[in-house]
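A single protein chain has been removed from this complex, and every other one stays in its place.
Presenting chain A:
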């Protein structure tokens, strides 16, 4: 199964979650609030934990870091299985992209793993 198929599935799930999770309509005043929503509410709803760190260059690129990503945590604590790890991140990238899309943001999401179970998701906002 190709990674783009997985990402597509994640996208559809993310779209739905982006629709039904937000509690207050006026909560998102700016882009950063939406990213914070992803790090807190979305992550807690799907993985029962919050994202560990959020960084941005204030120019449309955000890096979300999870130090103990639940899909990787049972696999290894270091470098074993590093090559196969991205397969397990494809769906989650789609999830983030789908949620952002429902909230009106077009983006490109990629993931990288330097050492399990820590992984980083890079969100680049596409300016139309």
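Following the convention adopted for this analysis, contacts are C-beta pairs under 8 Å (C-beta built on N, C-alpha and C of every residue); 3 or more make two chains touch, one makes a residue touch a chain; residues count from 1.
Note that in this section contacts and distances are computed from a predicted model.
Could you check which of "U3 small nucleolar ribonucleoprotein protein MPP10", "Cardiotrophin-like cytokine factor 1", "Trafficking protein particle complex subunit" or "Elongator complex protein 4" matches the UniProt name for the chain that's left out?
This omitted chain is identified in its UniProt record as "Trafficking protein particle complex subunit".
Per the definition of touch given earlier, which of A:16, A:32 or A:77 contacts the omitted chain?
A:77
Spell out the interface residues on chain A facing the chain that's missing from view.
Residues 74-78, 80-81, 84, 88 of chain A touch the chain that is not shown.
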